[in-house]
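I'd like to ask you about the structure that follows.
Every protein chain of the complex appears in place save one, which is left out.
By letter and in written order, the chains are A, B, C, D, E, F, G, H, I, J and K; residue numbering begins at 1 in each of them.
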């Protein structure tokens, strides 16, 4: 099973960016920890980060035929990008939306997600550990679906 | 570590209630599975379900001094109950909000949570498995906080 | 055929409560008259009144397997209670919403019903006589459905 | 007692128009059945259908002095027509609003009635049978008022 | 003169609940102080606290015929409960709304009261001392009304 | 100078329609009085009343080439009819909007006029006397414009 | 009969202020013309202009006992001033609202009047001639009321 | 193949009505040009214009059984008429919505169409030439559907 | 201790202004009664009334250094005046907002206070007696603060 | 005449992306067909597709001086991108907006176009054939303008 | 060149008023510094401060004929005063709006300016130094306009 982990704008700053809000763990720290879990679960990870909305759309298009599911933290684009939502719907890959902070407890414009109606699940507020929970959840879902399809 | 798992209205119907939407797993199934994970994690569970808003407030008051954290699926009250939110804030216990379905992909009146601004994290859309993810997340957070407090 | 008649908060005050608005008939008067019509129609009535939202949810859960349809006047909870709406949808019983007054001609917050999208029909403005009309309507619908199912 | 039954735009299509939504009964079927009930209740019916808003206003003006009460299904005009509302208020005839479908469970623009604040009661969701219930309700109300006036 | 003092959800936590916001005085402290004032004013107090919305409705129904006026702090239900508002209007007892904090200076969803249009007066922001002010105000109003009625 | 006086739905009921609101003067009374003023001012009147929106549009089209200005009381259509507004703009005739009642002091849906942005002036709240004021205003304006055009 | 003509902020600039919008007539021109009409109608005029909201409130208080009716062009305060509205309601003097331009055809914030619900009538869009129409309307109304009161 | 071309209020004024906005082509010019294209495409046209909403509903009812598709320019009714929308849905004829101007670049109340959710396509902003484009589009769609149905 | 009592527009009309709404007590009556209570409490009163918003701002500026707390009934300015709110915040004096009527039970535009977020408490609906309650509350608060500060 | 055809995000997925919604024709199919029509009309096409908002802005800047008109399907950016709108306005090239689906019959956030107020015309709902109609419309318009300019 | 510097309510408190928000510089400090810059630029300053809205209107009227441009910090009136906006538009003097704080980063009701649509430019967030920037900007603009007019 191959799972893409797609990160959006400013996540490359993680660890140094507003640490009181986003914590001191870097995106590399998260990736390292996530690869350990992936190995435990027997899945392959494709991990990337992009600051451009179009670059994220391109990356998602590249998932078609090569990826079974995705974990998406689209950062600030989560709240407005119909293009990323359409790309995810267009390649027909189940995905879980992840946010480091509890976006539903933040400013009004961050309390909504333009991706949510296409996502299978949402996890937010666990910091970097939310990626691990999302990965476990995704693998469990896919395993169930495969079992159901036999 | 003791963790309360608080369930709201209609969750006792689980497994028979609109299975296309909520799945065929019963609340007892979820509890049984969650107790296995709790044993693995070395935590004690207090598991309950209530149909009344006031009963939920009462239950939360009972957590004070006896529970370290909570996992809350307040069902339909999630979207409107300031009283449950205030009870949770009043007893000062960190809690994770769980929903079986991805509430942010449903009808507009279910896309907001009155509890969210007091919750540390939200998990929704994983069905009963979301309880397990939330439990893992809660235990991890508490462990970190304890480590940080030493 | 068994039909539940479920009444919500403050309806026990009927006859004495704001009579200019709600009339001088008591809930017992309405029940007495309704039982006469039920006898005529050959249906059994389960008639109850509850002031608590959770109590109404409990009562609705009790309908499962024992009641064929319901007549619901949820009083003030009609305008806000997703929990009662979900309970009714959860037990899969067709129900008619009844209001003594024409709620769509009243204050803005009473002009909407949180139950309406799950109800098969709505009758409001006929005072206590609306219960009788709703009962006739429910029985007629069920008879048609039974005929159609043969 | 004379009662007008006023039908609005597109109701002449009934039976053929979107039958999944509006049923297979024609307006003539409804009228025929309603005349049987009227005979039983000893009231005279004036039954008409109009596609024009102004034609409905004209028809209502014609009720003055010749009709005791009305049953109004203004179709799509129900949601927007202040002119029909004013005509009904202007001729001072009590009327019940009837809709075939449960309009409060439909699209947002159909969830409000411009007539409601002038209507004595509303019945919706019973299909053609709602006309019969409305007629019984109207006659009962008028009988009570007459009794009260003596 | 008998005056009911009705307290809503979470007020039993007072003194320990978010003391920075609600102060360190307990509900028992407030009751004790209020009974001293009541004795001075020559009125009898019925003091209660309830976490359930339905329990509050029940309590209000019990006021009928036995209580002359009420002092109501409905806590979080103040902002949404039409059922409590209707119960108060239904038993026709003048009441003053009290809040410990200045709710009109708090979060938007706490800036409105569903009870206000039925209340004779509102006092908020004085902490527990507001109960005493409200009691004095109520007694004065009743005295005036009695004087006016002679 | 020829001036059209166009009246909308339900104005034919004037004098008998809700007299507490609209007064006891009939439309014929208003017309009679207005013809006296027209004679004094030396203008010719074309006076009509229509219940249909399309009939009003037709009437307005008829003004082209034969009428110099208009006085329009579109009744309930004033608040919603873009078609009547477009007809008036389409025939390029200056018009004054007249209402018997002060519509800006009435229900919210009557506080706006769909015609206003095409009207030169508005008079409301003077009952039938408002027609006379509007006529004087129109004639004065036209006289000025003619003087200015020389 | 004594009639106050009260003018609000910036009306002293009339004639020089944005003439394309407000015309070239000065406030003195309007007053002069209005005094001619007042003489014809046999009424006494008190004409004033104020730039301060409080000054307008003071002026209105001065009308009590000395003025029978008023003509009010509150300029920009018309759209927001509850204080002026309350002053007019407080001294219980019938008044007509006048605006030089058709405010309902202007920017959204000018399309509403805070005075309208207390005014008996509104005239707008006739420029300075609107004052004359309003005066005629006021005198007519007062004459009718006097006749009715005998 | 027979195609109805239905035109709404004020379109009979075309060519003379606000030519800066709507152009100098008359409706007869558009019809003449459209008949040439229809001949080329081998389809029969039924071309009509109506100022009344009810008349448009009547015309649409007449399409049932005699017309294969329609081209609808409902003019000002496009923005508000649920009755016309329901008539079109009721007779189950595919239709294309046409507007001379780009309505989505005009005043807010003209930026929405009440017909759009029932239309298969929309063309606006091409003036009279839009009718020709719509006709070509409709014929192409029908041809495809016929090919697909074989 | 010195306490300012600041009254806003139209309060000088009290006793004669809309007595059904505001009562028959004059502002002088209120002041007289309040001075008796002040004497009892051992505080000095500075009592004033202003119709101008700027005059109220000036008066508040004058409180700096000479007044310990204030009681503010800003009348109609309460609902809109950021300037008065800023003046009160600018001079850093704790104040209680008082209203004669229960503003939260009145028209929508009176249900909000622009001062509330800077006020320590609000009392409304007790008529003139509310001033006395507010004065007692203010003195109690200040006494506590002084005790706390020692 | 040179005409640019600019396609936005996810349109490269056409044919495989949600075919029930967007059809089975690929973007290459559309381009091929469009080039045939372009040849017939004697115009040169510049056809491109971009997933990035900035890339679309760059492409539009490149049109200046080399392109006479454009056909723009900005995909998901249509609903939010002021930057693309400004680029099109900035290079002063007339353009037609094209959408495969009838966006005005879709989800609310897709019912508005940020480009519309700068576009000369809109065609939506015809699938790939809409490009051909738009091309014919553009060429006709330009021909007329050229004829008018001579 | 003469330039007026107009300051609104509470700005006289500057330096002592909420210094964390508004800084410790007094209005006299700002004026002193600004006069130095004015001398450098060769312009004459008229500097004033007013707490009343009407006083500001009066001051603006006084600018007519004697002032070339203005710098306006209307304080709290900036957000609501149409009267000040109309006065500035009425005397036809170009003006720059200045705010000490970045009003667009503050509470919602302070994020809009009623003056903005009449202002040529806005500077906010620079504290007292913003006056100097605004003065330089104004002088530069006027110089350009004078150059352009030659």
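Keep in mind that, in the parts below, a contact is a pair of C-beta atoms (placed from the backbone, for glycine too) under 8 Å apart; a residue touches a chain by one contact, two chains touch by 3 or more.
Keep in mind that what you see is a predicted model, and the values were worked out from it rather than measured.
Of the chains displayed, those contacted by the omitted chain across the entire assembly are A, J, K.
Counting over the whole complex, chain A has residues 8-10, 12-13, 16-18, 50-55, 75-77, 79-80, 109-110 touching the chain that is not drawn.
Annotation for chain J: contacts to the undisplayed chain at residues 52-55, 57-58, 61, 64, 80-83, 85-87, 89-91, 114.
Although one chain is not displayed, chain K still touches it through residues 96, 102, 104-105, 111-113, 116-126, 129-130, 133, 136-137, 140-141.
Following the convention adopted for this analysis, only the chains that are shown with their structure count from here on.
Note that among the pairs B-E, A-B or G-K, A-B reproduces the H-J interface, with over half of its contact pairs the same by residue number. Listed for chain F are residues 52-55, 80, each touching two or more other chains. Every pair of chains meeting the contact definition is listed here: A-B, A-J, B-C, B-E, C-D, C-E, D-F, D-H, E-I, F-G, F-H, G-I, G-K, H-J, I-K.
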